[in-house]
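What you see is the complex with one protein chain gone and the rest in place.
On to chain A.
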Amino acid sequence: MSDVLLLSRFQFAITVFYHFLFVPLTIGLIVLIAWMETQHVRTKNPLYRQMADFWGKLFAINFVLGVVTGITMEFQFGTNWSEYSKYMGDIFGSPLAIEALVAFFLESTFMGIWLFGKDKISPKLRAFSIWMVAIGTNISALWIITANGFMQNPVGYIERNGRIELQNFWEVVTNPYAWHMFVHTVVSCYIVGAFFVMAVSAWHLLRKQHVEFFKKSFKYGLILGLIAATATPFIGHKSASFAAKMQPAKGAALEAVWETKESLPFHIIQIPDPENERNIVEFLTIPKLGSYFYTHSFDGKVVGFDQIPKDERPNVNIVFYSFRLMVALGLYFVALFWYGFYLYRKNKLVESRRFLKLVMYSVLLPYVAINAGWVVAEVGRQPWTVYGLMRTAEAVSPISLSQIVFSLVSLVLFYTILLIADVYLMLKYAKKGPYTSTATKGGEIQHVS
């Protein structure tokens, strides 16, 4: 692999990871804030407003970095993947343009209104504005995943004039691959947002400060997280089995299947050995379950790597372990949220210090899980940049080594500065707790349950 290609891939991976540190929280947290604002309109209880302000402040810090790291992603297709952009632009460009027109304007404009208008506009308008931000962020996910869905499962196109041209827009926007990914991604983002709220709340509850405020916040996170985490194994399973059907190489990598088999067993513990095309360890085996995962039939046939040419296989280890990690974490979240729900119902939450600590220390795990999921999606698609149509090696820009070195080093440096500043601010304001805004001065906070 040429150095420019390798470094360009590094740069893309690094910038997309950085971007995706901020985006899931944006998408997940905003739903909770919008819900708080709505409750404020409905009940007139200033506690809700205080909650929206506190979480909104953390949201805003995170949001701005989501925006700036997102611009890199948009520019990078042109700067670093110009051959890709030329070949695919007729289909890939429009979802990005629509994303800006439909989603980014909405979220950015109303974010400005919400942030600066808070004390000027009515509670209803506040709630309206924040819902516009919430809708904007969620729709933006839809459009970018529509674009990515085309790379995973190209539909509605025709090869003409030496490039891929749009033939059926409807097929592109109803691409089932994209919709599977969209639902899976957004619901996973809700887990990230819910977890974040619960973890920050846990930190305060452990210190017995602002107990009512953070119990309430915790409950919000818990409800959203419980629903999202419970749904995720089903959504994720559908998404993965569909992906395996559409991209057999990715499918084979998910469970490191070397031989095409009917009645494939599932090994709870498994260590693949890609060099020798086998698994070194297969332990705690459940017969036929593998086939069921892939085909919904215990005797179904699963395509293994023996049917896939060597130069069309992804890196098995990366895909396999990322997938396992994601699934394991997903199951852990289900257990954690249900246990939290049990404690909440028994009214034992504040006393369960161990559980609160567990939540707190687990705060980064949803980020790990969601990024691992994208590693499965993206690394699993290799060596293709657009599945079956264009290889990643053909997509790279004809830039010089010094250019890519310059941009890679600078991006890592600047992103690291931004990330340090972000983490510092998030911790600082998360620990500071709610502040009394002008609106809460008038009335006492009422008890709500």
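Here, a residue touches a chain if its C-beta (ideal position, glycine included) is under 8 Å from a C-beta of that chain, and two chains touch if they have at least 3 such contacts; residues count from 1.
We take it that contacts and distances are computed from a predicted model.
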| Choices "ABC transporter ATP-binding protein", "Cell shape-determining protein MreC", "Cytochrome d ubiquinol oxidase subunit II" or "Nitric oxide reductase NorE protein" - which one is the UniProt name of the chain not shown | "Cytochrome d ubiquinol oxidase subunit II"
| said: Can you say which of A:Gly93, A:Gly300 or A:Pro383 touches the chain missing from this structure? | reply: A:Gly93
| Hidden partner chain, touching residue among A:Gln50, A:Thr72 or A:Ser188 | A:Thr72
| said: If the hidden chain were put back, which residues of chain A would touch it? | reply: 57, 60-61, 64-65, 67-72, 74-75, 77-80, 82-86, 88-94, 96-102, 104-106, 108-113, 115-117, 120-121, 160, 163, 165-167, 169, 397-399, 403, 406-407, 410-411, 414, 418, 421, 424-425, 428-429
